[in-house]
Structures are given as C-alpha cells and as structure tokens.
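Left out: one protein chain. Kept in place: all the others.
Residue numbering begins at 1 within each chain, and the chains themselves are lettered A, B, C, D and E in the order written.
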Amino acid sequence: MLTGLFIGRFQPLHYGHIEGIKFALKDINLLIIIVGSAQASHDLRNPFTAGERIEMIRNTLIKIDEIDINRILIIPVPDTNVHALWTYSLDLLVPRYDIVFTNDPFTIILYKERRIKISQPTLYYRKKFTGTLIRNAMIREGNWKQLLHPETTKVIEEISGIERLKKIWAKSREQQD
Amino acid sequence: MLTGLFIGRFQPLHYGHIEGIKFALKDINLLIIIVGSAQASHDLRNPFTAGERIEMIRNTLIKIDEIDINRILIIPVPDTNVHALWTYSLDLLVPRYDIVFTNDPFTIILYKERRIKISQPTLYYRKKFTGTLIRNAMIREGNWKQLLHPETTKVIEEISGIERLKKIWAKSREQQD
Amino acid sequence: MLTGLFIGRFQPLHYGHIEGIKFALKDINLLIIIVGSAQASHDLRNPFTAGERIEMIRNTLIKIDEIDINRILIIPVPDTNVHALWTYSLDLLVPRYDIVFTNDPFTIILYKERRIKISQPTLYYRKKFTGTLIRNAMIREGNWKQLLHPETTKVIEEISGIERLKKIWAKSREQQD
Amino acid sequence: MLTGLFIGRFQPLHYGHIEGIKFALKDINLLIIIVGSAQASHDLRNPFTAGERIEMIRNTLIKIDEIDINRILIIPVPDTNVHALWTYSLDLLVPRYDIVFTNDPFTIILYKERRIKISQPTLYYRKKFTGTLIRNAMIREGNWKQLLHPETTKVIEEISGIERLKKIWAKSREQQD
Amino acid sequence: MLTGLFIGRFQPLHYGHIEGIKFALKDINLLIIIVGSAQASHDLRNPFTAGERIEMIRNTLIKIDEIDINRILIIPVPDTNVHALWTYSLDLLVPRYDIVFTNDPFTIILYKERRIKISQPTLYYRKKFTGTLIRNAMIREGNWKQLLHPETTKVIEEISGIERLKKIWAKSREQQD
Partner (left out) sequence: MLTGLFIGRFQPLHYGHIEGIKFALKDINLLIIIVGSAQASHDLRNPFTAGERIEMIRNTLIKIDEIDINRILIIPVPDTNVHALWTYSLDLLVPRYDIVFTNDPFTIILYKERRIKISQPTLYYRKKFTGTLIRNAMIREGNWKQLLHPETTKVIEEISGIERLKKIWAKSREQQD
C-alpha cells in the first residue's frame, strides 16, 4: 500500500487542485491532503480559515464520482517559525507516507535535502487556475464562480467569504495609521 | 445536516473511544474526531505523535462495519499556551459544528461559558478503558492487547511503540542530572 | 452602566485620538483604551514601546478638563500569531464591554463576525492627524509638535524619541547586508 | 514625582493586597498595579482571567476612600518563556518607574541583579490572606467572603467564578485519561 | 575527519562532564559541546544561564592540559515546544556531525529513531557527580567545591551563584500565593 501527500493552501480549492488530486490518486492508495498555512486566515493571500478550507474540500470531493473519499485524509498543518523545520513538523501530524505531490519550489528543496520522493503534477491551465487570480476575481466581482466547484462556491457564500475578502482588500489599500 | 466534534487524546485509541464514536454517530451526520494535544509525543502521557494516532484511528475505524468512514473527519489540534483560547483556536481548524461530545471537565467548562451544546457519552467500562491503565499495562507487559483493536495494535508494533514507551518510562524513573 | 473599548496603536497619541476619546466618552461610563501591537517598538511604524505610549496617554488625558480620568482604563494588548484569534485574546485581558470604537477595517470584520456592536468615530481632520504623517514629520523635522498635546511631546523628548525614530529611519534606508 | 510598581497575581484580590496598596501609596505619586501571569486563567492557581482581575481591582479600589484611583494604573503582564527576561519584558509595557513593591523571592532576585530599588510591604495577617487559602475556601464553600471586599465578591459572582473553580478542582482530582 | 556532539545541561560543569569530554576526544577530531536547555535559568534545576555555563566550560577546559581547546566548539541549544523536533532543531544550529555522546535516555530514543550513531560514555563516579547532588550541596553549604574545577567555582562566585540558588530554593519552599 502506497501513501502520498498532496500539499496546498487551497485559498480557495479550485479545479486546478481537483485535477492534481485525481492525478495523484492514480498511483497511490491513500492520499493525505495537507492544508498548509493552517494558522492563517483573514489576510489577502489567506482569506479562509483552515476549517473553512477543509469544509470546501470535503464537501466538494464527496460529490465527484471519480474520487473515492475513502482514500483521502485531510490534515491542517501550520507554518513553523523556523522554516527549515517545516517538513519535520509535518511528519509529526500525518501517517507515514511514501511520496509527496507538490509544485512549490521551497517544499521541493526541503524534501530533496531529505531525499524523499517528489512528484510534480502537471499544472492544469495554470494561466487561469491560481489562487491569486481567483482571489482577484472575487474582489473585482469577476467570473470566479466558473473556476470553482459549486460545492466550494456554496461554502464561500455561506460564510460571506466575498464580503470578507473585499474588506481585507479595502484595508490593504488604506493609508495606514 | 448535523455535525459533531468528538474530542480525545487517543494515547492510544481503545475500545472505550470506539464505543463513544459509535454513540455519537447515532445522532449526527458528520463526526469530526479531534486528536487533541497534537503537538505532544514521546512523553509518558503522550507517547504517540498525532500522525501515529491518526493512523491508528483511520486504519481501525475503516475495518469496523457499524462505522461509515465517509461520515468521519480526523483533525489534529495542538494545545494553546493560553488555555482559555483553546476552543476558539480549534474553531479555526474545523468545519462548522453543532454539538461537542466530551467527558473532559475542562473542555466542558470552556464550552459551557460559550453556550455551545455538549453531550457526555456514557463511559464504557471506565475501570478498564482509560489511557493511563493501558499505557501502564504496556510498560509492565500486561494484557493491553485485549483492550485495543487489532489494527491499532498493528500500528503500535510497526512503530516500535512499546519499546519507545518503556524507554520514556525508564527515563522518568532515573535520577535526573 | 456601559463600557466601551477604544482601539488604537497611538504611535504617538495625537489630537485625532483625543477627539475620538471625547466622542466615545459621551455615550458610555467606562472607556477602556486598548494600546494595540503592545509587543512592538523600535520599528518605523511602531517607534514607541507600549509603556511609553501609556505614559503619553495618561499624562495627557489627566491634563484635559473635559476628560474624567476616573472613567478611563488603559490596557496594552499584543498582536497574536493567529490573527483571527485577536479579539478573543483581547477579551481575556479586559473587563466585560458593550461596544467597540474603531475605524480599523480588519478589527471591524472580526467584531462583525462575532456580532459585537461597533461604533466608528468621525475622523478628525484625517488629512493632518494620522500616525504616518506625524512620524514622517518627526523624521523630516517638520511641524509635528502642533499635532500633539504638550504632555505627549514632553514624554517623547524625555525618552529621546525623535533621535530614536531618525535612527530607525536611517537603518531602513541603508543597503542591507 | 515618584512612580512604583505593585506586583501580584490577584487570584483573587483580597484585603492583604489592599493593605499593601495603601502602604505603597504613602511614599509614591503614581502606583502601577501589575496583574502578573496575565495569560493564565481556568487553572487551579489562576482561575480568573486578567480582565476579570482588572475588573475586581478597579471596581473595588474606586470604592475605598483612602485610595485615590487617579494615582493608580493597572497593567496586565504575561509570563515569559525565558524566565530571566521577565523584568525586561515588563519594562516595555509600563511607564518608567523608581521602585518595586513585592514579596515574591524570584522577582526580588531578578530586580536585585539589575540593582533596582525594592520595597517589601509587611504582610497583612499572612495566615489568613493568601490566594491559596482563599481559593481553597471557595472550593470547600468556607467563609471566603469575609476575606474579600464586597465589590470583588460581586464580580466573582457575576462571572460564576465559584462554579468555575469547583469544576477546575473536580478535574484536577479525576483519574486522567 | 570525525565530528561528535557531547550533550549536557552543565548546571554546573563538574568532573563527571570533564571525564566524559576527555573520553569523547579520544575518538574524534572536533567535539561540539551542546549546552542544552539554553533558554532556562534562575530555576532549581537550571540556576545558571547558558552564557554563564559557556563561561564555566571555556575557562575550565582551557586550563586542562589533556584537552585541546582548538578541537572544541560550544553551542547553546534551547528546548523546543514540540519535544520530538529537538534533534532536528539542533541540527540547524551545529556543523555536520558523525556521532552523539550522551547518556540521556530521551535523547537516545530520538537519535535511535533517526538511526544516528550514539556512544554512551561510562559515568564517572555517578554517586558523587550529578548536577542534582551538587546543587543540593550548594544549597546546604556542603562540600561542593571539591566536585568542581577551580575555574568553574570562580565563575560561580563572581556571579554570586550560590546566593542566587539559595533564593530560588527558598522560594520553592514557600507557601505560594
């Protein structure tokens, strides 16, 4: 039995992530989805709490036929003050694993220095599906809904996520005291 | 749809916990199992890491027919330096919930002061099934295996858990420098 | 009896704050002045320690006839690593309160999500009275003294505050190693 | 003008503290009451939050004729991880001061090593007035009310403080999991 | 070239440590002396700061003919909140090493789980040379000086170490408030 980590911040979960998860599930038995920067929320790059992101991920994946929710664990992992300890800190929070799915260059450096196996999922329409573009579309009232699964959109609406993000953005533009 | 929290330290998971989980699943749709003191491991009260405990819980529950793993999330939550912030800190790591299953008096105080609904599962053979008794049996090479599910035992053996616990105990008995 | 919070960083206390405090005192019995970012000092946005800011506030307010110092508490509150916990962390450090006076959009988001009453004091000559403008005037040796109460100026001079701020600014301009 | 610190944990404020405060006010102009271990609450030695303790202190002192509330500041100060940094950390949170009133041997060591002036107030009926005895009387439903000022008692009753303390005590007696 | 770690708390440095250091120097080229619990001081088990302990170690070893100070590095390492991360946290603070000299069972567990080579130096007159016995002798004014090198004693006297330790002990005996 093979276990893999799929690492992301999921601010918010989008179709790029979902394709990556499908890709990873092909080769392994159990996929542990790491919700990174779990301590962060209510800022421009991280508007949603880890709990809200977990709710998006679970509610969405359970509705996708090709994905077997039984083969998925979702674990929130906070950042560490000492960056170089992050992968060791993560190891204490998750079951044993064989491979790491990530495209983040910094995470890749850290795992390479530990000689752990890495797989970089092909990026799915990278020009459209990045958290930054989607959060900007939310602020500008652009067409963000077509980039997210309806179950993810539903969670965002229930928690008044767009209103929150707009206020965070307004604050970042203000003259600071 | 109703969501509940089931809070424990699971050092290790035992049949008392499993009966509590079955009890909680009767009334709710989604049960979030909180692996508390997630930062702790390698000490007498907390020999196992959060990741090891999550592995015990998942591998065990998936083998129990009456439990539908699809209705369960497992989330590690660390202690906070400021005790009174613990439940707020937890709220950031989990989906929204309606009820809390716990027998811990301190957790009960904190939730009561916030007027959140609490349910205390009947304790299952409390004289036999407590983490302290089980850890002591492990140290004394007593009959601990009959108190745990075979899948939990398997994880403990794979990680050389008994050897680790005995060394931690030996250290606690030594004259300190 | 009504209690309110008045939240600010007071880097330094200026006439804009003083007008806000007078406004808040009209409607409530006890005003708790929150000295925010209490852990910060010796940086460009936060040159003064919480203790120095409390000294400015107390020495100044006690000299202003319309303000009854008996109806005021001054409490330093540090930032939290987990931003979304800030208001709960604050709650542990202050007496119970009924209303929050603030113009900070982020604080407003957090309190709105908790459904606590907020009042936004009219900003007093916002083009002149902001901490950023006053700190810049201090660095450029501009006319900052007319923007502060003489008792505030006195504290700043006793602690060699302008000299400190100029050195912090010099450092920020240097090529870093 | 002379400024002094009066350091305590005030769990809860009792007549011993009040006599100490009167003693200190004789010699100085401004007394800064330090509410120590400000991060602690909901444990046996520290049942009350810093905010609750500040409320007890303010509501009580304002009713005592010999005490001029205008000459008092109340500042919460948390413990530091590195014990030896505590007095330096405190210095950042309070106005400049000339003398420290305390009977705590550890605080005395730290201040002596810095050559700062210390005064040890005579202990007022030490056999009756200690936090430990009073908290025990609260748990056993003894005669604790005669040891506290009525305004302090009122705050404790409004926050259901006795109920909280009894639950904390119950937990400490239980067999732990 | 072989590098080794020699791990201790050195509260204070005694002849047992010195014999251990001589033992370790036989087999390796560079010995890194780890001053553990570097954040601790002013408590019963850890009266001396890391800086004071480093001063004892350097001043003493430089006077011992069989020890070549050129082959020694002294590095202070604080404890970590998450115990299981301690050896990884240490790795970031020291040059690369080949072997660990320690008799601490917990450190041995952590290094064994990482499969790093461990050597346990024979304990030198363990009944006499332990930090606990020496600190007790200091408190009781027993014959502690014969257990320490004169250069270590000199540092302790210059910093009034015995006086500090006695006050810490007095505090630990008092009824707490």
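In the analysis below, a contact is a pair of C-beta atoms (placed from the backbone, for glycine too) under 8 Å apart; a residue touches a chain by one contact, two chains touch by 3 or more.
The structure presented is a predicted model; accordingly, all values stated were derived computationally and were not measured.
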Visible contact partners (per top-of-document touch definition) of the missing chain = A, C, D, E
Note = Touch assignment to the omitted chain, from A:Glu19, A:Asp43 or A:Asp104, lands on A:Asp104
Key: Residue numbers in subunit C that touch the chain omitted from display   = 39-43, 49, 164, 167-168, 170-171, 174-177
Query = Residues on subunit A that touch the omitted chain in the whole complex?
reply = 8-9, 11, 45, 81-84, 104-106, 108-110, 113, 130-132
Remark   = subunit E positions in touch with the non-displayed chain are 38-39, 41, 49-52, 54-55, 58, 62, 69-70, 73-76, 91-96
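Everything that follows uses one rule, which is that only the chains that are shown with their structure count from here on.
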Intercentroid distance (Cα basis), subunit E paired with subunit A, Å = 44
Intercentroid distance (Cα basis), subunit D paired with subunit B, Å = 37
Request  = Could you put a whole-Å number on the gap between the CA centroids of subunit A and subunit B?
outcome  = 26
Inquiry  = Where in subunit C do residues touch two or more of the other chains?
reply    = 82, 84, 92
